[in-house]
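For this view, one protein chain was removed and the others were kept in their places.
By letter and in written order, the chains are A, B and C; residue numbering begins at 1 in each of them.
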Amino acid sequence: MATTDVAPQGTGGQLGRKRIVNDMSIQVATVNGSGSQSSNTVLLRAIFQMGVPVSGKNLFPSNIAGLPTWYTIRANKDGYIGRKKEIDFLVAMNAETAQDDVMSLAPGASVLYDEPLALEKLRHDLVFYSVPYDKLVATVCPEAKLRKLVKNMVYVGVVAQLLTIDMGEVEKAIRKQFATKVKAANLNLAAAQAGFDYAKASLEKRGVFYIERMNETAGKIIIDGNSAAALGCMFAGCTVVTWYPITPSSSLVETMIEYMKEYRIGPDGKATFAIVQAEDELAAIGMVIGAGWAGARSMTATAGPGISLMSEFAGLAYYAEIPGVIWDIQRVGPSTGLPTRTSQGDILATAFLSHGDTKHIMLIPCSAAECFSMASDAFNLAEQFQTLVFVMSDLDLGMNNWMSDPFEYPTTPIKRGKVLDKADLEKLGGFARYKDLDGDGVGYRTLPGTNHPAAAYFTRGSGHNDKSNYSERPDDYENNMERLNRKFETVRSFVPRPEILKGTNAKIGIIAYGTSHWGIIESRDQLRAEYSIETDYLRLRAYPFTREVHEFIEQHDRVYVVEQNRDAQMLSLLKLDLKPELITRLRSISHLDGLPLDARSVTDELSTMEGK
Amino acid sequence: MATTDVAPQGTGGQLGRKRIVNDMSIQVATVNGSGSQSSNTVLLRAIFQMGVPVSGKNLFPSNIAGLPTWYTIRANKDGYIGRKKEIDFLVAMNAETAQDDVMSLAPGASVLYDEPLALEKLRHDLVFYSVPYDKLVATVCPEAKLRKLVKNMVYVGVVAQLLTIDMGEVEKAIRKQFATKVKAANLNLAAAQAGFDYAKASLEKRGVFYIERMNETAGKIIIDGNSAAALGCMFAGCTVVTWYPITPSSSLVETMIEYMKEYRIGPDGKATFAIVQAEDELAAIGMVIGAGWAGARSMTATAGPGISLMSEFAGLAYYAEIPGVIWDIQRVGPSTGLPTRTSQGDILATAFLSHGDTKHIMLIPCSAAECFSMASDAFNLAEQFQTLVFVMSDLDLGMNNWMSDPFEYPTTPIKRGKVLDKADLEKLGGFARYKDLDGDGVGYRTLPGTNHPAAAYFTRGSGHNDKSNYSERPDDYENNMERLNRKFETVRSFVPRPEILKGTNAKIGIIAYGTSHWGIIESRDQLRAEYSIETDYLRLRAYPFTREVHEFIEQHDRVYVVEQNRDAQMLSLLKLDLKPELITRLRSISHLDGLPLDARSVTDELSTMEGK
Amino acid sequence: MATTPAEPRSPEPKTNHIGLTVIDYKGGKTTLCAGCGHNAISERIIEAMYDMGVQPERVAKLSGIGCSSKSPAYFMNRSHSFNSVHGRMPSVATGAMLANRNLIALGVSGDGDTASIGIGQFVHLMRRNLPVIYIIEDNGVYGLTKGQFSATADLGSRLKSGVINDLPPIDTCGLAIELGATFVGRSFSGDKKQLSTMLKAAIAHQGTVMLDVVSPCVTFNDHEGSTKSYKYVKDHEETLQEMSFVPHFEEIDVEYDAGTTVNVTMHDGSSLRLRKLEEDYDPTHRIAAMKRLSEAHDKGEVLTGVFYVNTKAPSFLDMLNMVDQPLATLPESLTRPGREVLAAAMEELR
Partner (left out) sequence: MATTPAEPRSPEPKTNHIGLTVIDYKGGKTTLCAGCGHNAISERIIEAMYDMGVQPERVAKLSGIGCSSKSPAYFMNRSHSFNSVHGRMPSVATGAMLANRNLIALGVSGDGDTASIGIGQFVHLMRRNLPVIYIIEDNGVYGLTKGQFSATADLGSRLKSGVINDLPPIDTCGLAIELGATFVGRSFSGDKKQLSTMLKAAIAHQGTVMLDVVSPCVTFNDHEGSTKSYKYVKDHEETLQEMSFVPHFEEIDVEYDAGTTVNVTMHDGSSLRLRKLEEDYDPTHRIAAMKRLSEAHDKGEVLTGVFYVNTKAPSFLDMLNMVDQPLATLPESLTRPGREVLAAAMEELR
């Protein structure tokens, strides 16, 4: 893409009067519980429907109502949908934060505010638009108690007019939003129209930002990662779901309940699944393990505190070799931390979760599409390798709105792994649960209820031999542990391979994972454009690491590992895995403030570290 | 010491008729619950009283009665009291295992067995002695139902005679063992005497093993690490102990209860402590944290499964900065694993215990004396740095009998750390809980109940600023996390320094920790004597690592990190801490069978890796 | 589980109504102490399962950690078994039943495993009325860790060491009833007839069965001063009913006097006959049951019998309205919706 398109971003406003088209971030500052969510979604969709790539990120407080919330819509013609550091267009609806919000803007930005706030006095290097919301609402909404709700829709109309968003698209978005609720739809539409008309009549466009039709979103969908994961798990043939509510994972299961009720009812009108709200995370994983042992495809979803509580059971699953899938929608820790902020801080704790020598498989989606596809990978790997698989998503991916290509129907059939049924046992006569017959470290199991006298075996978290009989023999213990190690080595060649994006003969590599991806792809272009730094990029998709990861590092002089935690957790895992000679090539860039990673921060830090 | 003294060991028996003095391991094979413990102790003490260095290790099953148990006494003039791989003298009391026990002996070993077992037919390269226990017992013990108990004391007499152990010392040991129970003492003495007399009269000494008086144990004590830790905690001024029973940690608290009841009753006849058996480990650490927050010196003791259950609370203590001491008496994991076998398998899980970016201090004792002294270190560090301190002992250290110099009375006064009282607050007017006034990352705290209107602050595991007010601000979060990092850096220069033993201009270094120490010191002499490999040795005593650790590695071409787990857990922590260039020097030797580390295994593996 | 031969055995051994001999219900050799109450309970389980003609392969044995929790290794080797982690058997059992509703879940726990570390999961299991037979092998101490008091130890009970318990015991039966379990009773490892009868009824029941079986620890809690010793229980036992059980597959039936005997018809058609030893004690009356249990406490009785039974309440599985076939073995055709479903979902999101 032309570098000139990219360059302006960092310094948005300074350009003065140059038109900036389909490249902006719009921030709506409001209070949570004020029902601004629907107007934000309408605005997002309207832009999306105009063919312009978008993303919507909600920055909300850890309480239920009355505190400041910021919703940021990014529209970008080049498809950069990660977080943008600078705000170009502020919709100031929250008196409490209006001042700070305005003061933190870069020169040249636009501000739309509620007349009484009188913000225009604050600065002279911004473009201000004021709107008498209450007056406008009063006209369109006779019922006083409804006004608070529709008030927010007014700014959608104003913004549409100022940014030249087609009102037809706004109407379409409103009708979709309120679906069957026609009365509500009409009321909101009227509110938006009132805003639009007011802006047309009384506001003089002075800002530089414009939305114009393009064709980059045709056929695409808008979805949050948790909903994508829910769909993915449904199509992965998940049968047992247990959970204990925790932000930001709750919506994964709550959405799944909706989908399963709709699409997973058997012929006899009965459920082909069980979803149980457990009393806590210890019970949630206990049920997952009990169900996995008995042959269900079982899962739970949680966040950091839940991961910690699952530690003891995770060790049991590793050692007794029981399948299960655990979604960790990461939020900021330690402890309760910042429950409504995003992070990649559970990587290290999860890799080695539980006492003793334990290791766990992790899959790391970066997009809604991967939340969907990795759900199938996770269940297949869990059953093939008879162990837990952790899917490490995060709040940014799980709870924010992402544009995505429609998901592809799973290409491979469900893989149940090495399970012996009655017929097999009749052939074999018997079996040894933990015997490594195939040299891959994976034994054969039977399911409880298998109607054959030789089907039963005894599962335990204490020492056992390959017949799963109790054993304290040093050699039995050691052999078993070494086999578990072999199994984990086998896993390397079955987990999703990394995605690699090449620059033009770059000496520098970047390794990142999960949602950092969106900041990285944008930053790579910035680095090229602004510092002519060429980079190759490897996006990790799983732990243990595959061959490609080692090769990538071998091929580069310096490799920057970018992640969203303090302690360079993934870089630590790399250190443990790499040939010592290669470790010297690693550099850490870590992002720690709980906000989604933005390209600018990476560009600044990397270029500095490169001495530019 | 003269190398000739050392050489024979590996090949014990082969020496044929050469006398072997004060250098042997005696193994008593019996069943648990058969009360052989007292006779084993008597035998141990008798040798100890003859001035010969000894250790006693109990290899017991994870059940209560009826399964095979092996007690091994090692006597060694050079002070090697780690486990010796070969058994020189077997006392076969358990019919069930007698065959295997005999077959696994090296040629030249001696076997003492109960006549009916008729073991002498099994092999021709061993020295056999048979004893008609039941006959002998019947004569000395008219009461039939007591015979089972005293039967074991008979072999003590036989062994004494065969190994030329002074019966006077046996008597002294018996009197000490039965203390006030004079009748029992006399009965047991008679049994021992009967064994002694029988051996004298009817057994011809053919073995090569002798115990002779020397003067290496004068003033020394015999104690298990858990009892030493209990004493240490009492003298460390511990006031609150919570626990949930788990092998091998239970005896630490149970012994502590005894000591505290005896020595920690205040003038008014009331306890200066509280010891509470909690309902589980989550409650145990919760109480420790509540008590630490309110100003007590609080602790708990547990093992791997407990550590896993404490994960969530550990993150709270790290982030809210609350002192507490946790003893992890490590046993073999993962999961329930082998509860009665020893391991160093919780290192990695503990270092990063809990989700999010967390790190914890670990102290690692190698001896009873260090269990005692590190107790004070642990409480001082916990309060100085307002965080948890984990003391990583293990089953071998905690539950076995160790010879030790008497403990030294604590030299430094109790350090309570940065606590502001009423008077301070009157001067200061107020304070900010998490403000880094001193640049060491450590803030000042107040205790609940401090009678000053400015004393109170709000403790939380959620985001907070330096006044401990709730905050979701990115900068507050980031600053706080960076300060916590600074604090952890400060800790480096306050934890116990490593012990370093130099060879003569050695190029090779060995790093080990905890009970591996005893195998290492012996192995270094073997390496010198048998392979003329000179080694320097650094014994880690704490995490985070101190300057000396990095220097030691810088000073050596190759550094062997020896540990008792599968995944080279301490080596992993070193990798994360070291300059990348240095990592290439590290080699791993890990010992994984649940038995205490023996010198021979290290010598064999290291010499092979050195290409000898 | 090689110890049980599958081939036919010596000429016509005694068999039950599904043609299995008692050997088909045996387990491995016990490693518990000789005389441990837990061993007796294992025997009763074998007996009851044999008499009821339960297909061993349908049974899932579940346990936590403790001497008691080890015992599933000592009976029914032809049944799958899961010795999980300490205090968490209820959640594992729940998961197993979700995966395969046709299993007969037999949970074995200890008083420490249940009343101390496990009380949280216990409470929620009872609340759900999940079909499971939950047996507490109750000795008032942590046997496997050498005899510390558990949360069922009675006030004033004394350890060998002389330590006295000064906390009130948790009455697991009282709790179970209060929380919603539908078959609750207490028995004694030494009472063969009562215990086997209760176990048979338990097998016939659908819903949560909670049996607190006092099971003395001969090594750590069978001495003078213990309230869980063989002697103490014998001296203080109060039995609510004299019980007999008539399985559904037995034609012959004995008369009973409706005035003195409560007849409970179980889900499978078997009947449990409870001849009242206490006037007007009605085991279908929740509140009365709890009242009687509290009184037993105040009187220091070891009250045994079937305290409460409710054959009407819906079980957790009923509430979930799952397909009849076990979820574990549903074919892909039922667990993975078709392409049209994905297409529809995608369309909604455009």
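As a convention for this text, a residue touches a chain if its C-beta (ideal position, glycine included) is under 8 Å from a C-beta of that chain, and two chains touch if they have at least 3 such contacts.
No experiment lies behind these values; they were computed from the predicted model shown.
> Based on the whole complex, identify which of B:28, B:105, B:223 or B:326 touches the chain you can't see.
B:223
> Determine which one of C:20, C:151 or C:266 touches the chain that has been left out.
C:151
> Using the document's definition of touch, tell me which of C:170, C:184, C:317 or C:345 contacts the absent chain.
C:170
> Just to verify: which one of C:184, C:240 or C:290 makes contact with the chain not shown?
Answering carefully, the residue with contact to the hidden chain is C:290.
> Any idea which of B:76, B:226 or B:242 touches the chain not displayed?
B:242
> What subunit B residues would touch the chain not displayed?
Touching the missing chain: residues 219-223, 231, 234-240, 242, 259, 263-264, 266, 268, 270-274, 276, 278-280, 282-298, 312-313, 316, 406-407, 409-410, 413-414, 430, 446-462, 467, 469-470.
> By the contact criterion defined above, which parts of subunit C meet the unshown chain? Give residue numbers in ascending order.
Touch with the absent chain occurs at residues 116-121, 123-124, 127-128, 151, 166-168, 170-171, 174-175, 178-180, 286-287, 290-291, 294-295, 298, 314, 319.
> In the full complex, which residues of subunit A touch the absent chain?
Its contact residues with the unshown chain are 33, 61-67, 244-247, 250, 277, 279-281, 305, 335-336.
The definition used in the following text is that only the chains that are shown with their structure count from here on.
> Count the C-beta contact pairs for B-C and for A-C, then tell me which is higher.
More contacting C-beta pairs are found at A-C.
> So the centre of each chain is just the mean of its C-alpha atoms; given that, what is the distance between subunit A and subunit C in Å?
44
> Return the residues of subunit A touching two or more other chains; collapse runs of consecutive numbers into ranges.
Within subunit A, the residues that touch at least two other chains are 312, 316, 320, 460-462.
> Please output the residue numbers of subunit C that touch at least 2 other chains, ranges allowed.
85
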